[in-house]
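Missing here: one protein chain of the complex. Every other protein chain is in place.
Here the chain labels run A, B and C in written order, and each chain numbers its own residues starting at 1.
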Amino acid sequence: MNALFPWTPAASPLAGKVDVLLGALTALTGGVAVTIIALIIVFCLRYRHNTKADRTRAPADQRHRATRRIELAWTIIPLLLFLGVFVWAADLYYQQHAPPPDAQQVFIVAKQWMWKVQHADGRREIDQLHVPRGYPIKLVMTSQDVIHSFFVPAFRTKQDVLPGRYTTLWFTAERAGRFHLFCTEYCGTDHSRMTGDIVVMEPEEYTRWLASGPAQQTLAARGEQLFRTLGCSGCHGASATVHAPPLESLYGRPVALASGGTVIADELYIRDSILIPTKDVAAGYSPIMPSFAGQVSEEQILELIAYIESLRDSQGSPP
Amino acid sequence: MNTIAAPLLPPSERPDSYLSAGYSVRSWLLTHDHKRIAILFAVSITLLFFVGGTAAALIRIELITPAGDLVSAETYNKLFTMHGVIMVWFFLIPSIPATLGNFLIPLMIGARDLAFPRLNLLSWYLYLAGAVVTIGALLAGGVDTGWTFYTPFSTLFSNTYVIAAVAGVFIVGFSSILTGLNIIVTVHELRAPGMTWFRLPLFVWAIYATSVILVLATPVLAMTLSLMAFERIFRIGIFDPQLGGDPLLFQHLFWFYSHPAVYIMVLPGMGVVSEIITCFARKRIFGYRMMAYAILAIAVIGFLVWGHHMFVSGQSVYAGMVFSVLSYLVAIPSAIKVFNWTATLYKGSIHFEAPMLYTLGFVGLFMLGGLTGLFLAALALDVHLTDTYFVIAHFHYIMVGGTVLAYLGGIHYWWPKITGRLYSDAWARFAAILIFAGFNLTFFPQYLLGVAGMPRRYHEYAPEFQVLHVLSSAGASVLALGFLLPPVYLLWSLRRGEHATANPWNASGLEWRTSSPPPQENFKEIPVVTGPPYDYSPQEGDSMFGQEARELGASASRS
Amino acid sequence: MSGIAEQFEDVRQQEQSAHLGMWVFLATEVLFFGVLFFVYSVMRARYPADFAAASRHTDVAVGTINTAILLTSSFTVALAVRASQMQAVRLTRRWLWVTAALGAVFLALKGYEYYKDYSEHLIPAFRFSFEAAHARGAEVFFALYFATTGLHAVHLCIGIAVVLLIARNAARNEHAVEVGGLYWHFVDIVWIFLYPLLYLVSRA
Partner (left out) sequence: MKPAAFRTYLWTWLALLALLALTFGSAYVHMGTFNLVVNLAIAVLKTLLVMIVFMDLARSTSLVRLAAAAGFFWLALLAGLSLTDFLTRS
């Protein structure tokens, strides 16, 4: 059975909801399809040219008003059904894009043809992602080269991973086990080998797994180190003489720009501040920050972001 | 110099037919006659279909085993790219409009030719040039971007012949534009006296609407691909984020063309089916006006839904919602068409020669393909299904199960008109059934694969998917056999088939009111139209369905 | 040229077909150029400051004069159409020649501008150099500048050829002059939009 239909049961609450939608739509469209095909077959048999069926008063010619009404009915009923499906699916889609605020963050960097994973505690993996069962996980993903796509069939979820941007994807694994991870955006020669495993572990086991790894610094700590070695602290540090904005309570806050608007300081904003500092200049400062493009890798940028995020946490969350 | 025309030699009793207007190669290659240009197109797209089909065959053979053992990953990627590029731009888009449309539009509206015959010939030469460039790219080493040419892979990372392939598509785009322009003007200006808009056969409506899409969407593709080539050559950041561009901009522009293009591919098929179904049910089409409006609605609303290809691309959630709801809107007119075809059968007097078998196949398979489109338009579901074999199955159901079947149905229906010969209906029916069976075996398992999570464009795959892939490949060999049959018995009929009369199906359109094959000037005298189309009546039953139609069956058993 | 091609029943049908054909073709052209304008808008929204800086490096004097020239050429080609409608063949020819000449002057000035751009290293991907803070967006601006004006220039060349051909062979045929004139006006319209978008981004 499983060979004929290699379907993995839903392994997250949202996946279950997607399955219900899938089932409902299959029932609806299947019903319509079967009805129409049955009608076609019945008509074909009954009105074969050499049968003696009654062919008088065929609707197209005579009962004009009835025709109208039929046509109206089969325009409006499907329309209402479709709108219903739309609302249902759109609501679910919205949920797929609204990670709970307490979700645990994991960074993903995709490249031809592998998945690089960075956990907050500094643990790194390649083509594997270990997560605890029952906790919401939010992936913040970017690509080093072309577009990839992070697809976990068991969670019924996927998200393209773009260069130069961060996209997110979240899930709460419900069942322990090993699940496929596929790259589903064509990315070149070994696209079909850019696969991996999601390993869902019981929370205790997961803690043990984390502890078993080589001792290492957290992401934020590595970011802090970079912040010093790259010279960021020379301008942004507390004792700096350069007029540069403090980064302590930056993350997640609105920033007033010199050009007039405001932006929320999210991952992308921080990334752009490092790579293209002239793009959005903070109000009240002159654009003297040099670009670090080419000097920092995607992973290092993520470490810097983790560090800047951690600065906020130590200051208490924004209101 | 009569090598090409020799098998087409018409019967001596019709020396005025367009086929006997000249036998030299020159008389074909420099012709301005829309009927001959249609045949030039038919021959060339058939060749390209088999090129694209050979790539499909290799893909299916490779996918029999989970390991990538037949061809290398690079080759596999080139195979599906060339398969998609050739099938879409060099086969399916020109298929019905440039062959049947070219041949029939002037006949159906009672004109002597298209409005711009020379442009029509130019269109074929552009097609040829585009095909040569693309096949050249294929021979030189191929392209591995997928038919969607997504940036930044296509601009900075692929090191294959992207520019050449894009140039081929660019050129063939202008062929499409010229065909579309010609048809728009022809339908507006050259209708016979009395041929009002609501007396036009639905085939004309369909090709007209298709032409509008061709003219308004194709330039967008041409410019988008040019910009992509520009970025690839000069490294200017328009689409590539590393250079400061936006990859989603490319996707928006590409799909602004390519979604309407899927209606370019299906509307003509709908037109063909509407002609055949009324003729073989001997009944006026149900809801003629509604059908015409539905065609126009599909053409226009079809321009508003392109973002449904980008639900997981990083496009904004709100844009996704707008495009999703619009996608459901565009499904309504398609639904109307399916219902109306079904209702047309009601109380008809139905005959089941080969064209009708193809047509019934179209209705069923288009419906299944369209209904699964609704799954893909459902946002949360598309997140799971996008870029899996579910999508592959969805569009092959519509494009192969739908349009290719309609194309074959149309070729069989108008074959007597085009060539003046009758083919063997038994063989034709056998081929139709073979294709239908092979098709379902090939592509139905792909829906299941997709739901189970099998990604598309995969050279190797996880072993649990193998059984379904093997089924699909088995189906593909049946399908290949099915597709090889029609060329054989149709070509055979050119020499051995019986001569057709002017109206072998006793059909009602103007094209049947002139001889088979038609004279070079189409009509001895331009007809005057006095009533609505589809003047069929089921009550008259058999007596109306011409003598010759039954002979078709008879000639089959003889040959 | 007053003959009727065999696919047409009468002159009126032939003439209307030619007109409609040209208009449909122009609709295609609107979308063809339209993509460039669309990409321009997206990129300008992305790099507002860079586009402003880059635009200041275009030669606004030449651009403005060229706009005036093209607007005038639209006027003269309209006069050619008018003359042909009055069956004034020699006058038609003369206005067509003036039109073509204006087109040629436009191209010459455009060529001069390109030469200046070249010597100021404003050609993208070809020893492009620009003040570092705005280089990225400026390069995109100039890429679009060359793409749009280049494509426009190609269209103008075709326009000049068409106008000269009509002047030589078909000045007697008012429909040919009309249809040719439509094309010329379209090329003018493209420039009407290019002018503010390329030259006047930030002059204040």
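Simple rule for what comes next: a residue touches a chain if its C-beta (ideal position, glycine included) is under 8 Å from a C-beta of that chain, and two chains touch if they have at least 3 such contacts.
This is a predicted model, so every value here is computed, not measured.
Enquirer: The chain left out here touches which displayed chains?
Expert: The chain that is not shown is in contact with B, C.
Enquirer: Would you indicate which residue among B:Ala73, B:Leu114, B:Val204 or B:Leu248 is in contact with the undisplayed chain?
Expert: The missing chain is touched by B:Leu248.
Enquirer: Would you mind spotting which of C:Gln14, C:Ser74, C:Thr148 or C:Asn173 touches the chain that isn't drawn?
Expert: Answering carefully, the residue with contact to the hidden chain is C:Ser74.
Enquirer: Tell me where the left-out chain touches chain B, residue by residue.
Expert: 188, 212, 216, 220, 248, 252-253, 256, 303-304, 306-307, 310, 314-319, 322-323
Enquirer: Contacts of chain C with the missing chain: which residues?
Expert: Looking at chain C, the ones touching the missing chain are residues 16, 19-20, 23-24, 26-31, 34-35, 37-38, 41-42, 45, 60, 64, 67-68, 71-72, 74-75, 77-79, 81-83, 85-86, 174, 178, 181-182, 185, 188-189, 192-193, 195-197, 200, 202-204.
In this text, only the chains that are shown with their structure count from here on.
Enquirer: Quick one: most central chain, C-alpha centroids?
Expert: B
Enquirer: Just give me the whole-number Å value for how far the CA centre of chain A lies from that of chain C.
Expert: Inter-chain centre distance comes to 45 Å.
Enquirer: Measure off the straight-line distance from the CA centroid of chain A to the CA centroid of chain B, and report it in whole Å.
Expert: 36
Enquirer: Would you give the residues of chain C that are in contact with at least 2 other chains, written as numbers and ranges?
Expert: 136
Enquirer: Can you list the chain B residues in contact with two or more other chains?
Expert: Those would be 244.
Enquirer: Taking the complex as given, what residues does chain B use to touch chain A?
Expert: 68, 73-74, 77, 144-146, 150, 152-153, 156-158, 240-242, 244, 247-248, 281-287, 290, 311-314, 317, 320-321, 324-325, 328-329, 331-332, 335-336, 338-340, 342-352, 360, 363-364, 367-368, 371-372, 374-375, 377-381, 383-384, 386-388, 448, 451-453, 455-462, 464-468, 538-539, 541-542, 545
Enquirer: Flag every residue of chain B that touches chain C in the complex, lowest number first.
Expert: 106, 111-117, 177, 181-182, 184-186, 188-190, 215-220, 222-224, 227, 230, 234-238, 244-246, 249, 253, 521, 526
Enquirer: Using the touch definition from the top, list the residues of chain A that touch chain C in their complex.
Expert: Counting only chain A, the residues touching chain C are 259, 276, 278, 287.
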